[in-house]
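Left out: one protein chain. Kept in place: all the others.
Read from first to last, the chains carry the letters A, B and C; within each, the first residue is number 1.
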């Protein structure tokens, strides 16, 4: 069973970056994977202290050994365990100032402790996993966020499948944009297919369009989940108008 | 009197990003400015909640009105007040995964509340200030960090002077790299000169090389300050080897 | 008299990148500047041979001395003379594959010969000029094109004024997007105002919105110019449907 983790890097659990991530993971399920979405804002991810800049062996994934000064102090360990237990990860970020959110940047900075294990145990703990990336925002910057994420992930040891990125920079509800939904769906499919093939199986083509019926039921379901999240989250954010 | 704020976005107060920032601000002083360096890691800068995505007027600089849910909760307000009180700001960031540190990303995300005042009071609170950016790291990514920062700053209302960026991606102590030190020095000069001229005075050319004597005494002084910071900070970071 | 050159890097003289450039230069005229738009595709700009990588003094602006192997062979010299005769330059590029067009990249690569004069005569021939950048395309990438251009221009010696970039990534005619038109107009104003101030005069604020009347007459005029260009250019491009 292939496990795909969705990491949502927006504070709004009902926005467009959530919706596209949900569509992508649903496609992954349709392709046979087991999926989970986590919201990064539910974890407290502190900034990296760059210990390796003093000495490169300072940085290691702490789990039990606690070398990292932040080990056990914030929520990174929980997220890291989920990543390590996954075969593939789909990151979905809002675009703030032409780039991924600060929370996703902090997560990537902290993931250095997983990659840096190449110096301790001979391989990156992320080596051979598969990744996809989604970026959403009305303003420009999706490409900058996606390209930065791709370069980083490839250099941590992730594979990126064809059509492994999706974005939306239109106004309004992304679920009304057929191209974006279709792209997210294909991203989810390709993540799973690449994971399977990189492990030896050999299956279908790399891109397919989803039919009207499938599209409409998916979109409807995504909308309901987002609305439920919004209703719940509004109670936690009373300052919002 | 022109006030130049240096914002240092590395956890290491003695590293190359600090040293170049120190050189730049020293040049600003030589040009007549009053300067201050703050270390962003000394403040707790939480991630933006993107309230404006629900409704664009949700986001405003809170100071006394406290609309921002993070107002008073973290250290953003203190940093914001220092920025608002400055005529120019020099940002210096380490390069983590080909980009600025997560802490600087969080700061920029939060500065939306200053820029978004354009919808409340007719102008960005940052409009007309001058900025420069420094990026340092052995690995690639300085250009990506700098270009992202420039685009963001220009769209918050900052002016960028000619030669307003500097980077270093060599190994070892940047103070031994004459080009980088000279670039940082010129950055500091140009920040002040642009600030003056944009306000009406008219002075010297936009780039000059610094002579041997000036160079050497500066470098020596920068080294001492960095070493002092390192000794102090090592006591706070006992996990480092 | 301030001279502002508009460099249009799209093959389509009637598209959105042209329209926004036209608006920006019209604003520059309203601010008292003399303007000219050139279409880069009308010049044959060959790729840089990177002679400086063999020896850094190999590269110099050839004009009469003809050191550059491409001197007189392609259209770079004509464009370079126009740049050198200008106080400010506004570059407008379509977004192809998340980045500026190949023609603009070739132009920037060749402008190395102007910047590299710092080693021959002590200053970049571009030092102290002012620049703005416009990027247009339905797909993502405007931010990547703009940020790359800003970093390059600042390191050639250009100043970038506040709000010195504009983009459009919507569908259809940009002249129907009030925000984009207003941004382009302000870009043109700021280019001229920064040029004046950096030379010693002291004038009005850095951003203003344009009123309905001014907006509408401008847009109408821009549309007519674009349509005229389109009619002319269609005759040269009979393969288009």
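Brief remarks on what is shown
Throughout what follows, a residue touches a chain if its C-beta (ideal position, glycine included) is under 8 Å from a C-beta of that chain, and two chains touch if they have at least 3 such contacts.
This structure is a prediction, so every number in the text was calculated from the model and none was measured.
Considering the complete complex, the chain that is not shown touches A, B, C. Across A:59, A:143, A:181 or A:219, the single residue that touches the chain missing here is A:143.
Only one of B:18, B:61, B:108 or B:167 touches the chain withheld from this view, namely B:167. Contact with the chain not shown here comes from a single listed residue; of A:123, A:178 or A:228, that residue is A:123. From the set C:37, C:133, C:151 or C:226, the residue in touch with the chain omitted from the display is C:151, counting the whole complex. Note on the undisplayed chain: of the listed residues C:12, C:39 or C:159, the one touching it is C:12. By the touch definition given at the top, chain B reaches the unshown chain through residues 98, 135, 140-144, 146-147, 167, 169-170. Mapped onto chain A, the interface with the missing chain covers residues 118, 123-124, 127-128, 143, 146-148, 150-151, 154-155, 157-165, 194, 197-202, 205-207. On the side of chain C, the interface with the absent chain consists of residues 10-12, 15, 41, 47-51, 53-55, 57-58, 67-69, 94, 96-103, 105-106, 108-109, 112, 144, 148, 151-152, 155, 237, 239-241, using the contact rule stated above.
Just so we're on the same page, only the chains that are shown with their structure count from here on.
Chain B and chain C have centres, each the mean of its CA atoms, that are 28 Å apart. With centres set at the average Cα position, the gap from chain A to chain C is 37 Å.
Counting partner chains per residue, chain A shows two or more touched chains at residues 98, 144.
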